[in-house]
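Of the protein chains in this complex, all but one are displayed in their positions.
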Amino acid sequence: MSQAGATGEAGSGLTAAWQPLAGLRIWLTMLTICIEERLVYRGDFILGTLMRFLPIVTQIFLWTAVFAATSRPDIAGYSRNDIVAYYLLTMVTRAFSSMPGLSSGIARSIRDGSVKKYLVQPVDYVSFLLAARVAHKLVYYLIAIFPFGLVFFLCRSYFPPLPDAATILAFLASLLMSFLLGFFMEAALGMLGFWFLEVSSLMFAYMLVQYLLSGHMFPLDMLAGIPTGIAGVSLAEVVRWLPFHYTAYFPAAVWLGKIHGPERTAALFAEAAWVIVMIVVCRLAWWRGTRRWSAFGG
Amino acid sequence: MSAAKDPVIRVAGLAKDYRVFDKPEGLLASIRGIFHRSSRVVEALRGVDLEVGRGEFVALLGPNGAGKTTFLKLLSGIITPSRGTAHVLGHVPWERADDFRRRFALVMGQRNQLWWDLPAAESFRLHQEIYRIDPARFARTRDELVDMLGVRKLILQPVRELSLGERMKLELVAALLHEPEVLFLDEPTIGLDVVAQHTIHEFLRHVQRERQVTVILTTHYMKDVAALCERVVVITHGDILYDGSLVEIVDRFTTHKIVTLDLDDAAAARHLERLGYPCEIRGPQAILRIDRARIADVLPEVLRGGGVRDVSVEDVPLEEIVAELFRSAPARPTAASPATAEATP
Partner (left out) sequence: MSRYLSIFGTFARACLVRDMTFRANFVLECVTSLGWMAMNLAFYLLVFQFTPEIGAGTGWSKAPFFAFVATGMIINAIVQTLFMPSAEELTELVRTGGLDAVLVRPLDAQFLLSMHRVDFSSLANGLVGLGLLGWSLARLDQPPPPVAWAIYPVLILCGVAILYSLIIMLAAATILMGRNQSLYDFWFYITNFSRYPAEIYAGPWGGPLRAACTFVIPILLVVNVPARVIAQPLTGQSWWPVAGTIGAALASLVISRLVFQSALAKYRSASS
């Protein structure tokens, strides 16, 4: 519930029109509905979550085979166990940062005009979406904790010993921020619908970039040897300057101790900066978008 | 009754049960639902007997959920019954023999069977191939049907650009291209405007007479029934409640006539009220419900008071009769014994 409080505050802080108490009541109703929905299809859900680990299983076998064929003890600083742990941890980060249906939902509501009701009702659209998403995610974790727990228990031997408290705190902070970053990036993307009629291609491009550069496919440290054409700058460094790696790679790397010390602190601040930038971008897009939209008469 | 004529559809003791799972409402109930899912059996159809002769046009009436659509789905072989038998054109529908499926058509008003993004002509061509229609015959039938409905110009336009009424007309053309002997229509006029409804009535009447097609129609519009059907079958709670002619329904189930009077002034209205018949006054008009047996006595009495400019005597509207009929049906929560559903009066 502490998580809920934190994000709930963030949501209501964004708008003056949203009265905290009424807002909380709406949010609680939303939460209850989410829980009921999930429970009706819980069989599907637990099975679905477990199946989501299957691609990782193939990835793990692939890297095991790679390690079998090469004489190196590690690849880009990752032992085989590290790689297994890395993939499992990205599942956790993706559970926080991925926002299925968010940008397409926003774009659709702009296209079919249903966004109109948020212009007349005393509810801020983005805050409403954020609250709904928080509710959804909370319920998701409530049930997903069982399949996740099972998989992590079975795979416990791949993990290094439990890191120190500072690392765990940094990990949690990076997870929470990855949720916010994922949310506001996707929301901003959806709002491109104010300017472009057909946004599915943009969304696809985003998805590709996100999939590749977030570290979902492989630990981004592996890009360290790939030159970019700029002298002395590797692809890994470029990727580290972009926001995408916070949504999968970064929390996992923090937990595994691949990033630590001052570097870690700096990266956390950079992540926070990205969150703020994305909130501002989102606000601006909403503000300019709705103005443009009402000027065209919807 | 028509059962004596060469029966095209013969149904005996046809029943369909569904097992439905209760969706628990509320948080606690859904948590309990994790461990235990309760289900119950719903009897959509409880042992129906029916015979329909060649060339009959039968209306299947009943409130929502009465089992009409289930019945049509059984007759077209989409679903398999729990009990009972049915023969359509000598075939058991749910065996889905190609030979049978080539000889009937099913039109569902709420569903689109034409290709959405392509002109209807393309869907027609596909029909020709699926039903193996001889090309010359196909062209002739298509032109005839298209002209009858006045939609020749529309068949080259993508279906998505057409209005609901136009689409329905083209659906009917598609359904009749293979010259089916039996036609099942599930709410074909739903959502259509009066003009389109009228065109479709004319068309169906014509096709049915010309080709001796046997038609079963479900609808909620009594206009469809009045325009098309001599025979009416009423289904409620999965049983046949009434099977007979339309005229007979009116005879059997109406006790009153509606008398409408155009009045001169308020004095005439006051006189009417003093007579004490159930009476509703709307401006210069008075509407009375009079017992059918007493109409000959009542009418002179009403007119004697004077101040009446015009008078009309009508039957209670069909909608009202049917609504009353639906309401009168006793709900039977227990399993039905098939014998109680006696089809022919």
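Of note:
Should a chain be cited, it is by its letter among A and B, assigned in written order, with residues numbered from 1 in that chain.
Methods note: a residue touches a chain if its C-beta (ideal position, glycine included) is under 8 Å from a C-beta of that chain, and two chains touch if they have at least 3 such contacts.
This is a predicted model, so every value here is computed, not measured.
Interface note for the absent chain: among B:D98, B:D265 or B:E280, the touching residue is B:D98. Within the full complex, the residue among A:I26, A:M217 or A:V238 touching the omitted chain is A:M217. Per the touch definition above, the residue from A:G48, A:G101, A:P122 or A:P227 contacting the chain not shown is A:G48. Interface with the hidden chain, as seen from chain A, comprises residues 44, 47-48, 51-52, 54-55, 57-58, 61-62, 64-66, 68-70, 72, 75-76, 198, 200-201, 204-205, 208, 211-212, 217-218, 222-223, 225-226.
One chain of the complex is left out; on chain B, the residues touching it are 18, 69, 73, 76-80, 94, 96, 98-102, 104-106, 108, 110-111, 113, 115, 117-118, 122, 125-126, 129-132, 158, 186.
Everything below uses one rule, namely that only the chains that are shown with their structure count from here on.
Chain B has its Cα centroid 54 Å from the Cα centroid of chain A.
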